[in-house]
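Here the complex is missing one protein chain, while the rest keep their positions.
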Amino acid sequence: MSYITALYSILAVILTVVLCFIVSTLLPGIERKYVHARIQQRIGPPVTSPGIMAPIKFYFKENITPNSPLPNLYKALPIVCFIVVLIILIILTPQAYAIPSIASIIAIVGLLKVEEICYVLMGALSKSVMSLNMPFPDLVKGAAHLDSERSFIEDLSSKRALRLISYGSFPLYLAIFTPVAITGSIFLQDIVIYQQINGPFLFTLSGAIAAIVFFLGYMILLNEYPFAILKTKADVIEGPYMEYASKYRSIVFITRGFLMFTLGALFSVLFIGIPPNIFSWGILVNIIVALIFPVLMGIFSAFSPVFTNRQFYPVVIGASLLGILAIVVGLL
Amino acid sequence: MLEEKKPMETIETEIPMGTVHPAALEPYRVRFFVEDEIVKEAEITVGVNHRGIERIMEGLPVEKANALTEKICGICSNAHVWNSVRTAEMGLEISIPERASYIRIIMGELERLHSHFLYLAHGCEVLGHETFSMRVFYLREAIMDLLHMIGGNRVQYGCSIIGGVRPRCDLDQSKIEKLLNSLKSVEEGLSGFADRFTSDSILMSRIEGIGLIPQKQALKLEVTGPTLRATGVAKDLRTTMPEYENFDFNIITQEGGDVKSNLLMRVLEAFESIKIIRQAVDELPSGAVIDRSWKMVDCEPIHSYIEVPRGTLYHSYALEDGRIRGSIIRTPSMTNIGAMQYACIGDHITDAQLSIVQCDPCFTCTDRAVEIIRR
Partner (left out) sequence: MGIKSFSRQRAIHVMLVYTGGCNGCDIEIVNSVLSPKFDAEQYKVFLTWNPREADILVVTGPVTTFNKEPLKKIYEAIPEPKLVVAAGACALMGGVYKNIHGDIPSEEIEGPVENIIPVDAKVPGCSVRPQDVLAGVVASLPELLKKE
C-alpha cells in the first residue's frame, strides 16, 4: 500500500512541476506584452516570444566556448540555478511535506542563497568582449593611469551580487520568516495547516505587511528594473549573463520565468496556505498569484528608473524595518 | 554649495566601456577609474570615428563641400550645412532673400526640437526609464514628420544652399497649416510630459545633484551651449546672430548644472523653439526663396559662428577658384568633452554614463580634427 502511495506522490509532484513549468514560460511574455508594452502605448511582442520561443531558438544555436577562465564551471552555473529552483518548487508541493527535514523554511532560504551565490560566480567568471577585451589601443603614451588594475564590467556586477547577498535579500528572508513567527514552526506543513484552520496570513496585519515586504524582496531577487543593479544597461549591459550562448542561455531564460513562478508559489504557501498540487483546485490560486506578481512587478518597473546606492539603501532598509515590524507584530 | 571636484592621485581599478555600448549611441571609448564603484576619474577617447572630413573637403567645389558638411553629423546636419553656406555667403558677400532666412530659421529650430527630444529620450533610456524614453520618442516622431515634409528626408535634408534655400523646401499654405497643427500637439504633449516628469519624485531623487558642473568650472572648461546655460550663464549666440534679429525669445538658464537642470533646460528650450517657429511662420515674408545672381570670387579665410542645438559651431574656409581651401570646423561637443570627463567624478558608476550624456555628446561631430599616425 505504501508503495502505491509513494508512487502516487511522485507522479503528483512530477505533474505539478510540469504544469508549473508550462505556466512559468508564459510569465516573461505576459510582463512584456500586457504590462510594459501597454504602458508604453505600443503593441509589443507576442506572448510566446520572450519566454518560450527565445529559449528554444537559443537551444539550437552554436555551442561556443565562453570567454572565461573556467568555462565549464561557468556553463554549469545556470544548470545549478535551475536545479535549485526546481528543488524549491518540489519542496513546496504537499507531497514533499512527508519529509519534514526538507520541507522547512530553512531549506528554502538555504537554496535561495545558493542561487544568489551563483550570480557572484557568474559575474566573476564572465569575460565578455564588450569592455576590456574590445581591441582598442587604450594603453598608449599620454593615456591616464597606465599602471592601474584593469577590470571587466562583469566584475562590477559580481561585486554587486555580493552586496545583494549581504543586505539586498534581507526583505525577502524577513518576509519568509514572518509566518514562522506566527506559527512558531519552521515546517511548511505546520504553516499550511495553521492557515487552513485560522485563515490566510495575508488577511492579518503582520501578514499584510510581510506580503508587501515579500513583494519588494521578490523584485530584488529577480533583478527587475528599479533594482536591476546586476544588469543595468547603463553600465554592465547584461552583467553575469553576458557570455552565455546557445543551450546555457536558454536555461538562463527558462530559469528566470521558473523563479518567478516558484516565488509566487512560495508566497501562496506561506501567506495563503495553499500549496501547489495538481490534484486540487488550489493550484489555480497558485497560478493566479504567480500571474499577479509579474504584472505588479511590470507596472512598478515600467514607472521607475534604475536605482543606484542612494535609492537602493533606503528602500532596502525601509523594507527590512517593515519586515522586522511584521515579525514583531506576528510574535505578539 | 558646489564644491570643486578633484581627480584622484592613486587609482584603484579601471573599467573601460565602449566602443560599442548601449548607453552611448556613438562609438567612443571611455575609461572610468573607480574606487568602490565611485568614479574618481574618467578619460574619454575620441577619434574612433574620425573620417577626415576637413581633409577630404580640401579642394572640393564649394557646393559639393557644403553637401559634405551635412554628413558630419546626423543629428545637427542642418546646422552644419547652414553654417557652411553662411561662411560662403559671408565671403562672397551675398545677401539672401528674407524668406529664405526665415525658412532656414524654421528648419534650424525644428532641428533643435528633434535634437533636444532625442537628448531627453536618450537620457531617460540611460536612466533606465524605458517608458519615458518611448513617450519622448513618440513626440519626436511628429517633429521628424515635419522635417520630412519640409526637407524631403528624415535626417539629411540639405535645406540651405548658397543664395537661399532649395526651392523644394519652400513653405506653402498646406505645409504651414500642418506645421502649426503638429507644433500645437507637440507642445501639448511636451508640457504633459514635463509635468509628469517633474512630479515623479523617484526620478527626481535619481537625477538631482548627479553630474555636477559648477559654473566656475564650466567657464574654465569653455563649455558651450545648453550645458553652459544649465549652470546659470546666459550665453546664447542666437542673440547676436543677425538672422534672429526680428525674433522675440528668451534665453533659458538654470541653476545647478546637474542632470536635472540639464534635462529641464532642454524642455524649456523646446518651448522657446516652438515660439520662434510660430513667429517665423506668422511673419513669413513673401518672395523668392533663392537668389542665384551671385558671382564666385576668391576670398580670404572666413569665420562663421552660429548657435546649434549643442552650442557654438564654428566653420571657416577660404575660397580659391570656387574651391575650398584650409577648412576648419569646430563643433560644440569638442569643447564639452572636458565637462563630460569632469561631470562623472564623484558619482556612482551607474550614473557615469548619464553624466556624459547630460552634456549632449555628439562624437560624430567631434571626430574630425584628430590626426592618425600610422606606424
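Every chain is named by a letter (A and B) in the order it is written, and numbering of its residues begins at 1.
Here is the rule we go by: contacts are C-beta pairs under 8 Å (C-beta built on N, C-alpha and C of every residue); 3 or more make two chains touch, one makes a residue touch a chain.
Keep in mind that this is a model prediction, so the values were computed, not measured.
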item	value
Selected from A:Ser24, A:Gln95 or A:Ser128 as touching the chain missing from the view	A:Ser128
Option touching the unshown chain, where A:Ser9, A:Ser185 or A:Ser246 are the choices	A:Ser246
Among B:Ser77, B:Gln279 or B:Ser304, residue touching the chain not depicted	B:Ser77
Of B:Gln156, B:Ser205 or B:Asn246, the one touching the omitted chain in the full complex	B:Gln156
Contact footprint on subunit B, counting only the chain that is left out	19-22, 25-27, 47-53, 55-60, 64, 67-68, 71-75, 77, 118, 121, 125, 130, 133-134, 137-138, 140-141, 153-156, 362, 364, 367, 372
Contact footprint on subunit A, counting only the chain that is left out	32, 37, 40-46, 48-50, 53-54, 56-58, 60-64, 66, 128-130, 133-136, 233, 237-238, 241-246, 249
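By our rule, only the chains that are shown with their structure count from here on.
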item	value
Rounded Å distance between subunit A and subunit B, as computed from the means of their C-alpha atoms	43
Contact set on subunit A toward subunit B in their complex	36, 39-42, 130-132, 134, 136, 138, 143-145, 148-153, 155-156, 159-160, 225-226, 228-229, 232-235, 237, 302-311
For the subunit B and subunit A complex, residues of the former touching the latter	11-23, 29, 31, 33, 37, 41, 43, 45, 48, 124-131, 134-135, 138, 200, 202-203, 205-206, 348-354
